[in-house]
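The complex appears here minus one protein chain, its other protein chains still in place.
By written order: A and B. Residues from 1 in each chain.
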Amino acid sequence: MKGARAVVALLACAALPFVLTEYQATLAGFVGIAAIAALGLVLLTGVSGQTSFGHATFLGLAAYTTAWMSRYGGWPPLAGLPVGLAITGGTAFLLGLITSRISGHYLPVATIAWCASFFYLFGVLPGLGGFNGFGEIPPLFPGITRGTAAALIGVVLIAAFLLCANLLTSRTGRAMRALAQSRIMAESLGIDTARLARSTFVLAALLAGVAGWLFAHVQRYVSPAPFGLSASIEYVFMVVIGGASQLAGAVIGAAIVVLLRDQLTELLPRLLGSSGNFETVAFSIAVILLLHYAPRGIAPTLFRGRGRAVPDRRAWALSTRTMPVEGALVLETVGLEKRFGGLVAAGGIGLSVHAGEIVALIGPNGAGKSTTFNLISGALSPNAGSIRLLGNAVEGRGARFIARQGLARTFQHVKLLPESSVLDNIALGAHVRGRAGMVRSMLRLDRSEEAALLHTACIHADRVGLTDVLSDPAGSLPLGRQRLVEIARGLCLDPCVFLLDEPAAGLRLQEKQALADLLRALRDEGMAILLVEHDMDFVMGLADRVAVMDFGQMIAEGRPEQVQDDPVVQEAYLGGVA
Amino acid sequence: MDETIFLALLQDGLTTGAIYVLLAVGLLIAFSVTRVIFIPQGDLVSFAALTLASIISHRVPGTLWLLDGLCAAALVLSLIRGRFRALLPYGVAPAALTLACWAAARYGVPTPVSMLLSLTIVTALGPLLYRFAYEPLGEAAMLPLLIVSMALHFVLIGIALYCFGAEGVSTPALTEASFDTGPIEVSGQSLCVGLVCMVMVGALRWFFVRTLYGKALRAAASDRLGARLIGVDHALSGRAAFALASFAAAVSGLLIAPITPLSYDTGFEIGLKGFVAAVIGGLASYPLAAAGALVVGLLESFSGFWASEYRNIIVFSLLIPVLIWLSLSRGNTEDRA
Partner (left out) sequence: MTLLDVRDLSAGYGKAEVLHGVSLSIAEKQIVAIVGPNGAGKSTLMQAVMGLLPRRGTVSFKGEDAGDAGWMVERGVVLVPETRALFTDMSVEDNLELGGFSRWRQGARDLRPVMDEIFGIFPRLAERRRQLAGTLSGGERQMLALGRALMGRPALLLLDEPSLGLAPKIVADIFRVIGAMRDRGIAILLVEQNARAALQIADYGYVLEMGRVALHGTCESLAEDARVIETYLGRKRSV
């Protein structure tokens, strides 16, 4: 399917030199170049959730490199490509390292900073022609016409598009989307979010570099202006207009901005009777309106949904661990303590969960259950005490490490990728069991591993009863089934212990019964399960053992009936008498 | 370098630093209440200068029509919802202002009056821009707000170019005096700049610390829910914050233009440096932002002497280590969910 569309697109490109006029071909060329750059920005912003107001800088780095090399160094234009990409990629890597420490809303600010810095650098470094730049850059090859150039650009765009599309429908692509949705969730599945963020950033820069190289040899003139803050913002606009969540958005956005700008440059001054860059004003107003009313851009309305991965049930499944013997101690905490300032949120916590057992952690509001949960799942580091998973110490090692050791968790507020299919969401859990990186994914060398990952996901989807909705977007499911998706995703980690955070919250009665049945089935298969819950009817009917916390301390433990009858527990819940 | 040059650079740096203090404070006020990084504040700096120059040369400024247009739109929206009390701020007030400006342009008025008119126009633009560009986004994350800021910047630049053309303007200085203090000549305008900035910062401080409205605005910045529960209207506090930010921009514009000519696009760069100062303050601390602003001004001035082309690079690159330090000392993770 995809192959057929690619062939058609290639044929269309081949026809361009014969169909377009010189002016149109120039315009088409610019659309193509902008689209290639915008592809990188879609990957960065739309898919992995980082933003850059400095994207044009990377075009500039490659453009200036190849321009200088071919104009002053006498090198053929083609030689400028690898060198330009090396410089662009290297700079992006360094910037990524430096700014990887910059979190949240400071990051876009950092991109503004370096964009402005590099803009002035381009204009100030000797030999680069100052703020006027320089021209007479050799074309891609001698005697090339505008039409052929446009066709070439088109081919590069198609290639880039295919590589990115391959990336997005792979293990890495899923991880990238997880990165955008929730870092905590991604880390809990063993994904190295920092490294992935840096890699995505470098990839986006490389795409911009390719666009920059093309720009230099098609425009045949470089100056700081097309690589400054205004240009970077324009690329962001393309992505906003076209739609940040789909690759097609890059092409649509680039086309709209470049073509409309061209039209408006002629039209508006005539309408308004004077000169000025009104087309930018028009675009900016359009962007503001889009952000108000259609923040997802245009692409989602044109292209409904992505290709859903089709699982091949004949593929081999991934090998699984041997589950510990029934009754074996799987998870144990001793003297676990966490202090926030002077407050002891959890002190001296000792819990144990065995294979084939469901343990519930309960307690009134503010008792310290969430703190304990976060300590065990690796989201927090304890001040004292130890956590052992199958005998190995895991305290303070972080959520990623614990996930790889075989601990899966769910979240109180479901953290899924709402627009991805249920199958993709579940397959995300198997991330740590795969190895294909970005390059293999882009070149489609990961197919057999991917088939295995997806097959594993199918198996777990069957296990929790989601077979009928595998291709549906996860966000369209009712809450109860979304919880099941999270559980299936956790199962893909091949865990020996499962941590559930208020799994019954917000569920209807039948959903709760289905959930309880599933948990019992998992327990019977040898899983160790620890759940934090407020729904007492749910807990008391399900748990084998119940542990009660109050004011950060463990106050009781035992079978459900014992705990229900315990006067200390009753006092803790109903409250002391004033 | 000798003493004369050093002192001259010092004066220069402190003067521009004072302007950056004003802009940074305005930016912080807007950000703390609305979470908007008001990048277009720099464009309003240009607006103020261009508006003043326009009135002085007996032309009705284009910014006035922008203001009237926005007021008319606001009036229509309010009337549709049956809020007739909107007639005063969105109907009567702009009409009076328009009349006054027209009269001023036609008959000529003393410069202070023109200054007052320019200040009024630009200050009034702030809350209107907030209302139409940012308010519809509700409690959005910082990123869409930041993109809107960028877009708004382009819109304002385009409007400035259309209304005022591409040429730079200089406006009359507040004073032509200069004082010979031995080593150097201290220009009266520089002193004025310093004085005005100190007065304004002092006035803002008085407003926030001593008046209930000021405290209400701080409350809106401190805890949105709490503010709502004591009856502070969020939209109103956002608009008030933007009014203060644009007032700061307007004053800055009138202070700078006599020293450095401003054109439709130069205000942006100045605003960007005020932004750097605000970031040095962590987008939260006023004293740090003020200190940062002075540092930026001095850095600009001194590096302008030694390595003038690299001036801007140095200033903007300064941001990155600052941001790293800020992130390390705060450390937060941001989820989309």
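The definition used in the following text is that a residue touches a chain if its C-beta (ideal position, glycine included) is under 8 Å from a C-beta of that chain, and two chains touch if they have at least 3 such contacts.
Being a predicted model, the structure only gives us computed values, none of them experimental.
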From B:216, B:296 or B:318, residue that would touch the chain that is not displayed: B:216
Residues in subunit B touching the chain absent from view: 212, 215-216, 218-219, 222-223, 225-233
Where the missing chain touches subunit A, by residue: 364-366, 478-479, 482, 502, 505-506, 534-541, 560-561, 563-564, 569-570, 573-578
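Just so we're on the same page, only the chains that are shown with their structure count from here on.
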Contact set on subunit A toward subunit B in their complex: 49, 51, 53, 98-99, 101-106, 108-110, 112-114, 116-117, 120-121, 123-124, 180-185, 230, 233, 236-237, 240, 272, 274, 276-278, 280-281, 283-285, 287-288, 291-292, 295, 413, 415
Residues of subunit B defined as touching subunit A within the complex: 37, 133, 136-137, 142-144, 146-148, 150-155, 157-159, 161-162, 272, 276, 279, 309-310, 312-313, 316-317, 319-320, 323-324, 326-328, 330-337
